[in-house]
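This is the structure, below, for whatever I ask next.
All protein chains but one are shown in place.
Residue numbering begins at 1 within each chain, and the chains themselves are lettered A, B and C in the order written.
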Amino acid sequence: MLEAILVMAFGALVLGAALGYAAVRFRVEGDPLVEKIDAILPQTQCGQCGFPGCKPYAQAIAKGEAEINQCPPGGEEGIHKLADLLGREFKSLSAEHGIEKPKSVAVIDEQVCIGCTLCIQACPVDAIVGAAKQMHTVVAPLCTGCELCLPPCPVDCISMQSTGESVENWKWKYPVVKINPAQREST
Amino acid sequence: MNNSPYFLKPASVQSVMLRVLVALLPGIAAYVWFFGAAILVQIVLASVTALAAEAVMLRLRDKPVMLFLSDGSALVTAWLIALTFPSIAPWWLTVLGTLLAIVVAKHLYGGLGQNPFNPAMVAFALMIVAYPLLMSQWPKVDATDFAGQWEAIFGSRQILDAMTMATPLDALRTVLRDPEQRAMIGGILGSKATFGNVGGRGWEWIATGYFLGGLYLLQQRIITWHMPTAFLATLFVVSGAFALYEPDRFAGPGFQLFTGGAMLAAFFIVTDPVSGATTPRGKLIFAAGVALLTWIIRTFGAYPDGIAFAVLLMNIATPLIDMYTQPPVFGHKDKRGDSP
Amino acid sequence: MTSYLFVVLGAVLVNNVVFVRILGLCPFMGVSKKLETAVGMGAATTFVLTMACGASFVIDRWLLIPNQLEYLRTLSFIVTIAAIVQLTELVIQKTSPLLHQVLGIYLPLITTNCAVLGIPLLNVSLRHNFLESLLFGFGSAVGFTLALILFAGIRERLEAADVPVHFRGTAIAMITAGLMSLAFMGFAGLDKYK
Partner (left out) sequence: MSALQRLFKFHGGVKPAYNKEASTGLPIAVAPTPTLLVIPLHQSIGGMPRPLVKAGERVLKGQRIGGADGNASSAVHASTSGAVVAVEMRLMPHTSGLSALCVVIEPDGRDEWIARQPFDFRKASPTQTRDYLRDAGVVGLGGAVFPTHLKLNPGKHGKLDTLVLNGAECEPFITCDDVLMRERAETILKGAIIMREMLSARQVLIGIEDNKPEAIAAMEIAAQAANQAAGDLAMQVVSVPTRYPAGGAKQLIRVLTGIEVPHGKRSTDYGVQCFNVGTAYAVYEAIALGQPLISRIVTVAGNVGQARNYEALFGTPMRDLVALCDPLPDSDRVIMGGPMMGLLMPGDEVPVVKATNCVLVGSRKLFPPPPPEMPCIRCGECAKACPADLQPFEMYWFSRAKIFGKAQEYKLFDCIECGCCAYVCPSHIPLVDYYRFAKSEIWAREVDKEAADIARERYEFRLLREEREKQEKAAKLAAKTAAGREKAAAAIAEAAKPAATPEDDTKKALIAAALERAKAQKEQVHPGNVSNLTPEQEAEVTAIEARRAEIREMAKPHLRQDD
C-alpha cells in the first residue's frame, strides 16, 4: 500500500514539475482570436448583441461568455462564419437580440429636425453632421444602419430607409428551379 | 425567362443512363447463356424495388417524382446490384440490398449526384458482411435449369447444394489459404472445367460482354479512357508481377482480369462519376487505387472479391483525391503565368 | 523487420482504431468538420499517443510490474496521459493559437479519449516490446489521423449536399462513418495471411 502511494506521489511530483516548467516556458500573451472574430462582425456597432460595440462582443465570444448568434446585422451568414471559425455548431439567430433586416440608412427629415445634437452624440461612427440648433444630416455612405440615433431624437425626425437597388449594386438572383405543371405531366 | 445561354446541346441524364443500360446487355446475354435466366429474375426484382424505393423517397423528400424517377439512375444501380449478387440469391437478399442502396446510400445523402459512396457497392458490401454464406452461393456453370433456379430464389433453399459451386475466385482463395494445396495452384488453374481458358468457364465470356459494352460507352463518350485503362493496367501489372515472381502462389493477370467483377468494375463501377474522382489525374489515381486494393483483398483478404470494398475505400478518399489533383486553371499553368 | 511493418500497417488499416476498434469517436465526430482542424487534431493525437505508449511502457515495465502494482495500471496511465496532454496543449497554445481555439474542448478531451488510453492498455495485453509499443501507438494514431482526414474530406463535400433536413449534420455524419467502417472491413483477414 505504502509503495503504491509512494509511486503515485513520485509520479505526480515529476509530472507536476514538468507541467509547471512548461506553463512558464510557453506562456501566451494577448488573444489574436478577438481580431479574427471582430473581422467577421459587421461593425454596425449597434449594440443589439448586448455589448457596447462589435469589439466587446468579439471579446466576449472569444472568452466563451457570449453565444455566436447574437448579432442580427451579421445575419445567418455571419453566424455560419463564426461557427466555422470557432468550430462551434451553427445556431439560428437568437430572437431576443433582434431580427435580420435589409440594409438601410438613417435619414433625417430636415423639415422637422430641431438641431438638438442628441443623435450626433449617439452615432457610433460619426456619420451625422451638424451643430447645435443647426439642421443635422446623415452622411449616407458612412451610416451603418445601427438605429442608435432613433431613440434619442425628441421629435422622431429620423427614419430608416432601405438602400435601394441600382445598376451598380444589383445582384444576380439565386437561380430558381422552376418545374412547371406541363413538364411535370409530360414526364 | 431564362438567362444565357439560350440554347442547349441536346443531351440528358436520361439518355446517358439509358446508354449505360444498353451497354450492359452483351454481358447479361452471356450471363444468361452460361448461368441461366435466373439473372433476369434478379434484374427485374432489383429494378422494381429500386424504382419503388426511389419513388417513395422522392415523394418523402418532396421532389418531382416522375421527373426524377425517369432519369434512369435507379435502374442503373439496380442492374449493377443484380449483376454483382449471386443470380440464385434469395429474393429478399436482392430486395434488401437494393433498398439499402437506394434509401441509405443514395437518398439520405440528397439523391442523385450527391452520394459519396457507390450505392451498388454499398449494397454488396453490406450484404456480404451480413450474409456471407448466401452471398457466395453461385450457380453452377451450364446448369441453366430455370425451374430450379426459380425455386432457389423464391422457394426453399434445400436443393441448393446441387446447383451451386464455388466461383473461380472462391476456389482460388480456398486453395491459397491452404499452404499444402498451394503448391498445386498451377494445376488447379489449368483445369478447364472450373477455370475455362482464361478467367473461369462462363465468367470469361461474361467479362468479354462487359468489355464490349465498355467499348460502346467509350465510343459514346459517356466514360473517358482514364478509369478503365488505369484499372485494367494496374490489375494487369500487379498480378503479372507477382505471378512472375511466384507463379505457384499468385494467379496471373489473365485470370484476374477475366474473372469475377473485374471487367464490370473497370467499365461500369469505377466509372460512376458521382462517387468517383472527376479530374483527369484523379481518375487515374482512383481507378488504379481500386485495382490495387481489389488485388490485395482478393489475394490476402477474407472476402472472395474485393471490388466492392476497394471501390468504397477509394470513395472515401475521393474528395481528397479531387482536391489535390485539380488541373491548373487557364493562365495559372506555369510560373510565368503567376508572376510575369 | 517485417513484423514491425505489420504492426504499423495492421494498426493503420486492418485494425483501424476508429473504424474497426471503434475507439476515439468523440474527437472523430467533433473535429472533422474542416480539413485543417482534422490535420491539427491528428497531429496532436499522434504526438500524444506515441508519447503515451512510450511512457506507459516504461512505467508499466519498470515501475508497476517490479513492484507488483499492476492494479494501478489504469490509474497511472491516465495520469501520465493527462500530463502529456497538458504539455501538448501548452505547446499548441503557444505555437498555433488558432488551432488551439479550434481544437477547443477536444484538446483536453484527448485525455479522456479512449483511443489514447486503450492503445497503451492493448500494448500491455498484446505483450508488445518497447519498440512495438511505440510503433503500435504511432500506427494507431496515424490510422486515427487518416480516418479523421478522410472523414473531413467527405464532410466538407457533404456540407453542400442536399441532405434531407432530419439527417443534416451529425446524423448523416454517423451514417457516413458507418459506411466508412464497412469499407474498412474489406481489410479483414489481411493481418492473418500467412
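Throughout what follows, a residue touches a chain if its C-beta (ideal position, glycine included) is under 8 Å from a C-beta of that chain, and two chains touch if they have at least 3 such contacts.
Since this is a predicted model, take the numbers as computed values, not measurements.
Chemist: Write out, one label after another, the shown chains that touch the chain missing from the document.
Modeler: Per the touch rule above, the missing chain touches A, B, C.
Chemist: Using the touch definition up top, pick the residue from A:Gly16, A:Gly64 or A:Gly115 that touches the left-out chain.
Modeler: Checking the options A:Gly16, A:Gly64 or A:Gly115, the one contacting the hidden chain is A:Gly115.
Chemist: Among B:Asp71, B:Glu204 or B:Asp305, single out the residue that touches the unshown chain.
Modeler: Answer from the full complex: B:Asp71 touches the omitted chain.
Chemist: Tell me, which residues in chain A touch the chain that this view leaves out?
Modeler: 38, 41-45, 53-54, 111-112, 114-115, 124-127, 131-134, 141-142, 144, 154-155, 165-175, 177-179, 183
Chemist: Just checking the interface: what residues of chain C touch the absent partner chain?
Modeler: 156-157, 159-162
Chemist: For chain B, which positions touch the chain that isn't shown here?
Modeler: Touching the chain left out of view, chain B contributes residues 1-9, 11-13, 15-16, 64, 67-68, 71, 73, 111-114, 222, 224, 273-274, 278-279, 322, 326-333, 337-338, 340.
Heads up, the rule we're going with is that only the chains that are shown with their structure count from here on.
Chemist: What's the minimum number of touch steps needed to get from chain A to chain C?
Modeler: Contact-graph shortest path, chain A to chain C, evaluates to 1.
Chemist: Look at all chain centres (mean of CA atoms) and spot the one farthest from the centre of chain B.
Modeler: A
Chemist: Compute the distance, rounded to whole Å, between the mean C-alpha positions of chain A and chain C.
Modeler: 37
Chemist: Whole-Å distance, chain A centre to chain B centre, using C-alpha means?
Modeler: Distance between chain centres: 51 Å.
Chemist: Of all the residues in chain B, which ones touch at least 2 other chains?
Modeler: none
Chemist: In the complex, go through chain B and note every residue touching chain C.
Modeler: 60-61, 104-105, 107-111, 114, 116-117, 122, 125-126, 129, 179, 293, 296-297, 300-303, 306, 308-310, 312-313, 315-320, 323
Chemist: What part of chain C is in contact with chain B in the complex they form?
Modeler: So the residues of chain C touching chain B come out as 149-150, 153-154, 156-158, 161-164, 167, 172, 175-176, 179-180, 182-190, 192-194.
Chemist: Enumerate the contact residues on chain C facing chain A in the complex.
Modeler: It is residues 31, 33-34, 37, 59, 63-64, 67, 69, 72, 75-76, 79-80, 83, 86-87, 90-91, 93-94, 97-98, 101-104, 169 of chain C that touch chain A.
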